[in-house]
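Every protein chain except one is present and positioned as in the full complex.
Naming follows writing order (A and B), and every chain is counted from residue 1.
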Amino acid sequence: MMSAELYYKSASELSGLLNRREISSVELTQSVIGRTKAVDDLVQAFNSFDEKNALAQAADSDARRNRGESLGLLDGIPVGIKDVLAVKDQPLTCSSKILADFVSPYDATCIQKIKRSGAVLWGRLNMDEFAMGSSTENSATKITGNPWKLDCIPGGSSGGSAAAVSAGESIVSLGSDTGGSIRQPASHCGVVGLKPTYGRVSRYGLAAFASSLDQVGPLGRTVWDTAVLLQSISGHDINDSTSYKVDVPNYVQAIKQLKGRKWTFGLPKEYFESASDTASMGPVKEAIEFYKSIGCEIKEVTLPHTAYAVATYYIVATAEASSNLARYDGIRYTHRAESFDAKDSVDIYRQSRAEGFGNEVKRRVLLGTYVLSSGYYDAYYLKAQKTRTLIRRDFEEAFKDVDALLTPTAPSPAIKRGAHSGDPLSMYLSDIYTISANLAGIPGLSVPCGYVDGLPVGLQILGKPFKEDEILAMGNEFESVHNFKNEHPPL
Amino acid sequence: MAEAPHIDIDKVAELARIALTEEEKTKFSSQLESILGYIDKLNELDTTNVEPTAHPHSVENVWREDRATSELPTCEAVKNAPKQRQNMFVVPKVVE
Partner (left out) sequence: MEYEAVIGLEVHVQIKTESKIFSGSRSGYGYEPNTLVDPVVLGLPGSLPVMNKTALDGIIKAGLALNCTVPDYCKWDRKNYFYPDSPNNYQITQYDQPICDGGFVEIEMEGETRAVMGSHRKVALTRIHLENDVGKLNHFAEDSLVDYNRAFTPLMEIVSEPDMHSGAEAFAFLTAIRQTMIYCGISDCDMEKGQMRADANISVRPVGQKELGAKIELKNLNSITGVKNGIEYEIKRQTQELKKGRKMTQATWRWDADLGRTELMREKEDAHDYRYFPDPDLMPVRIDDEWRERIRCEIPELPFDKQRRFMQQYDIPYSITSVLVPDWELSEYFERAAKQMPKWAQAIGNYVTNDLLRELSDSNTALSECKISPDGLLSLVEVIEKGVITKQIAKDVFIEMFNTGESATEVIERKGLKPDFDEGQVKDWCQEVVDENPRPVEDFRSGNDKALNALLGQVMKKSRGKASPQIVQGLLKELLS
């Protein structure tokens, strides 16, 4: 039955169909595979996929369900995986030449959890190399298009994750967010994306970009789908010292329970002032009006150190990255240069890394190396760590008066490919609304809220630490009276 | 803005162990210098008595008990090696 359109249904709908045996997971997976084969030549969201393996997982899921042993809401649902998460016996490239041939011998914790939820792991999604970028153009593998306008970027770094869900090539997907890498592509591709509170989801098995900022998070066509996926990956993990020991609420239930609550929202003055010319502002303002109309209170708040967030971020993130990426050296498991001066004991590193890393990665590793180097540590790294404290405090202060903050996710809808090339700083500045959440460690949700020039635009809801349930409920409130989830790109 | 920052690109590239062409050196130094110029704005802030943030949450004493759990089979450990022999990773001769 209507198998051709299964790929555009939400996980919530599909879960019902599966449970009522109206469809099988194999049918659903076939639908997604078929769609992928039909459109991925255009979208280029996947670095790789293994059809047989996915169908085998789907068959297992059907067998479980037939035995009455369904593992829950995700059982049998295809989940696309950003190519930055370790899946045992699957490639893990981080869209980098340096890991082109790497096959992971172990599972990330969130992957183990997803496997336990019965979901069908589906493919490896393209990204900016090592998650460094906001356009997925910095991939050594391929250039992913925005399904809404193929010559536009899908956003990044989780561009493949957002584009795949948007184009019906996956039902939901996992991404990672270091400075906006889930929320911004979600906004650009018209899907929902959530960056959890730092420590909510284990980072074990997530190839690190910036350890104190990285979080794994879900993308989906609806808030509900995103909530279900978040549910399955959340929780403390003994293998990640930075994962937080705090109870995980039932997000699906919370969305229902919190429905109709009269929230108090803050509008960060600095975000709206500086963004007077922001193209995304129209739909965002309408969304704010919507919340007003249902009785929520809207207040102006101030985040005084906003102007310093991008600078702080690029010091902290690149410093950590310069160290995290040192392990890619051509010795144990990465690309080794064909030729190097064997008499010079470090040349194997220099050449392998020169060949293996792309420009953006080189740039950031160099910047991070510089800011940590002797004589500059205090001026840059320490200074940034202190500024980070001020930025955290800004949010703590703001959250005394409001439940959440409403902002645009990105200053503009998706831009044309190549628009940032040659000017890395302009790309860095496009993360201006998302970066602070990573510095403060708070959760952020992007939900589609309209279109500008035929391109989707997202509303960002920033919540208090570990209050993902609240921002999901807020997002659902908006989503439930708007029909964005049924609007699909013209592919 | 204070004086334009200057990067010793050779030194930084050597610390980072990345070989750069002359062209790359020119390009990266000017890009990095412009980013550093932007970053310079942090100096507007007085952070004298501000504690640095190393972790988003201040948690202490996170550890595990001393128990051996599991290892990777050796074949898995070396399977991705660009060059291996006798289950070890081959590297150019290192003089120490």
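Note that in this section a contact is a pair of C-beta atoms (placed from the backbone, for glycine too) under 8 Å apart; a residue touches a chain by one contact, two chains touch by 3 or more.
None of the values given here were measured: they were computed from a predicted structure.
Visitor: Could you list, sorted by label, every displayed chain in contact with the chain left out?
Guide: By the stated touch criterion, the chain not on view contacts A, B.
Visitor: So one chain is hidden, and I want to know which residue out of A:46, A:102 or A:148 touches that hidden chain in the complete assembly.
Guide: Residue touching the absent chain, from the options given: A:102.
Visitor: One chain is left out of this view; which of A:94, A:182, A:439 or A:457 touches it in the full complex?
Guide: Only one listed residue reaches the unshown chain, and that is A:94.
Visitor: For the chain left off this view, which of A:39, A:86, A:281 or A:310 is in contact with it?
Guide: Final answer for the missing-chain contact: A:86.
Visitor: Tell me where the left-out chain touches chain A, residue by residue.
Guide: 85-86, 92, 94, 99, 102, 104-106, 108, 203-208, 210-212, 238-242, 319-320, 322-323, 326-329, 331-333, 346, 349, 369, 372-374, 377, 381
Visitor: May I ask you to list the residues on chain B that touch the chain which is not drawn?
Guide: 15, 17, 54-55, 59-72, 74, 77-78, 85-94, 96
Simple rule for what comes next: only the chains that are shown with their structure count from here on.
Visitor: Could you please state the distance in Å, as a whole number, between where the Cα atoms of chain A are centred and where those of chain B are centred?
Guide: 23
Visitor: Touching residues of chain B toward chain A in the complex: what are they?
Guide: Contacts found on chain B: 7, 9, 11-20, 24, 28, 31-32, 34-36, 38-43, 45, 47, 50-57, 59, 62-64, 72, 76-77, 79-83, 89, 91-95.
Visitor: In their shared complex, at which residues does chain A touch chain B?
Guide: Residues 101-103, 105-106, 198-199, 212, 238, 241-242, 244, 305, 307-308, 310-312, 314-315, 322, 326, 329-336, 340, 342-343, 345-351, 353-354, 357, 362-363, 365-367, 369-370, 373, 380, 382-390, 392, 424-425, 428, 440-441, 465.
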